[in-house]
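Contents: one structure, followed by commentary.
Heads up, one of the protein chains got dropped from this complex, but the rest are sitting where they should.
Residue numbering begins at 1 within each chain, and the chains themselves are lettered A and B in the order written.
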Amino acid sequence: MNQTNELITELANKYGRNRKNLLPVLQGVVEQEKFLSDDTMIEIARELDLPAAEVYGTATFYSFLEYRKMGKYVIRICKTITCAMKGKNQILLTIQDMLKIGVGETTTDKKFSLLQTNCLGWCHKAPAMLINDEVYTELTPETVRVILTEYIKK
Amino acid sequence: MSTSYNLKRADFIFRNENDWEKILIRTIKRDKQELINELISSELKGRGGAGFPTGLKWKLASEASSDQKYVICNADEGEPGTFKDREILTKVPFKVLTAMGICGFITGATKAFIYLRGEYKFLKTDLEKAIDEFEYYCKEIDFDFKIEIFMGSGAYICGEETALMESMEGKRGEPRNKPPFPTHKGYMEKSTIINNVETLAHTFTIFKHGAKKFYDLGVQFSRGTKLFSVSGDTPKPGIYELELGMSLQDFVDEFGDGDTKAVQVGGASGFLVPRKRFNETAIGFKGKLSGISLPTGGSMMLFNSTRSMFNVLDNYLEFFREESCGQCTPCRVGCQQLLIGIKAVKQGAKPANYLDKLLKLTETMQYTAKCGLGQSVANSFSSIVENFREEMIY
Partner (left out) sequence: MSNKINLTINGMVYEIEPGKTILEAAQDVGIIIPTLCYHKDLCVAGNCRVCLVEVVGQKRLAASCATPCHENMEVLTNTLKVRNSRKHIIELLLSEHNADCTKCYKNGNCELQELAAEYKIMSQDLIDLVPLKNYTIDMFSPSIIKDDSRCIRCQRCVRTCAELQGVNALTVAYKGDKMKISTFFENSMNDVVCTNCGQCVNHCPTGALIEKNYIEEVWEAISDPEKHVVVQTAPAVRVGLGEELGFEAGTRVTGKMVSALKNLGFDSVLDTDFTADLTILEEGTELLTRLKRTLVDKDESVQLPMATSCSPGWIKYIEHMYPEYLEHLSTCKSPQQMFGALVKTYYAKSRKLNPANIVSVSIMPCTAKKFESNRPEMHDSGYRDVDFVLTTRELAIMVKQAGIDFMKLQDKKFDRLMGESSGAAVLFGATGGVMEAALRTAYEIVTGREVPFKNLEITPVRGMEGIREASIKIENPLKAWSFLDGVELKCAIAHGLVNAKTLMEAIKAKKADYHFIEFMACPGGCLGGGGQPIPTSPEIREKRSKAIYDEDDAMAIRKSHENPEILKIYKDFLGEPLGEKSHHLLHTKYVERNRY
């Protein structure tokens, strides 16, 4: 927890403590910790002198600012039209099979979380997914196995 | 001048030109009014989808009185089927930065932002390097202009200009009431000029080659070239720069897989055109030259006969239901009703004529929603339901 508080102070020092700096601070925490807990949001509220409810209301508006506990690697599979047409479901099934988790769940070792997301902007190379900030496109069940195996080894 | 609506390829945006320094210094020595007039005469319209005349926007911003003005580059490219802005920022970032600088020079803004969608975070480091280089040069030529990247965090609606500004102010990305318009009161209540990435890239072309060069391309009311993001059932998905005004038939002839049954023009918030209307549909902003003319942010999604248009619509509506900001009634509840409504018809829980009631509902959404998102849901809904009614029912 203390580490988080230090991170928040550091981010606030870097970006500033005005309302307009809220998103960069939230993003900075999510980058490190993958999600925002209630304690984290309270600490951000304190640091930026904002009402906690406002921090919560703002964070929950954005799909990438997770407020549920997430694993080290957050997999986001695009589910929008072209990816859906080009076999997104097979990719999803492959990952579910490999990690033994459903959409919205996290592996017991807290290493992977699996989510679906809206258009990632890779429709010409569908299907696509993000693992944290890394993009993977033109996925097939085979390639996704290779990619995930690499992550599992990490 | 050609009046045919043939597909014509062009190569301006991605043409590699390492002369941005020259263009910048040359342009900011010119008369501001003259530059605005040049831009107006090019008839460039916004390439994000709404198609507002760019010259007029810059003129309005230049006339606004505000102690601080801002330039924002809208790189929150979220419309399904659109991916051109990412490519521009990857391949020719300096064209965009230079255009932002020129815009700042003309309007009096000294501070600028690029609102980059969270999904494109991997672009950030390279873009920051480009900005550093750009700012270094600005300093060298004593041009006071700063650019900052502001990251989005996964919200389609933030592509709407006022929602984007709310987001930059650290709030929920909920569109504002208009008026006031951003050129008058935008980011932090200051006069703000906000343009799509591609629009800015085109202004670079215009300031470099002159308005006439741009104006001579395309057709009446739809001048110049446009980047098209081509995806779906096509053998060659990708990004293509084409002159505006081509007929959809020509487009399908080039990009279709021989079995194209419909094309979604303009993304999920655009229109679906069935095969029988390919010939009479032109891609452009306005003016019924040969039937319908459809505006677009450049998203072209092709569907062949294996695709169920029910599934397509279902996918769009789920997208809108989730990505609506939720503040206004017609959009928030309307999207839910449309989605659950088509499912009910498909499953037989509602009679087929319930689709007509839903069409009426989309009409209300179009008249009453607070921003473009809610207003445009009607586009895809009505064009799909009207053209593929059987697929909705059986």
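The working rule: contacts are C-beta pairs under 8 Å (C-beta built on N, C-alpha and C of every residue); 3 or more make two chains touch, one makes a residue touch a chain.
Since we're looking at a predicted model, the values are computed, not measured.
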From B:41, B:68, B:220 or B:336, residue that would touch the chain that is not displayed: B:336
Residue in contact with the excluded chain [from B:16, B:65 or B:177]: B:177
Residue numbers in chain A that touch the chain omitted from display: 38, 41-42, 45-46, 51-54, 56-57, 60-61, 67
Touch residues of chain B, complete complex, unshown partner: 155, 157, 172, 177, 179, 320-330, 332-337, 340-341, 344, 350, 354, 357, 360-361, 364, 366-370, 375
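Convention: only the chains that are shown with their structure count from here on.
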Distance between chain centroids, defined by C-alpha means - chain A, chain B (Å): 26
Interfacial residue positions of chain B with respect to chain A in the complex: 77-83, 86, 117-122, 150-156, 167-173, 188, 229-233, 237-239, 264, 268, 299, 301, 303, 307, 311-312, 315-316, 319, 322-323, 325
Residues of chain A defined as touching chain B within the complex: 18-24, 26-27, 30, 57-58, 61-65, 79-82, 84-85, 117-126, 130, 133-135
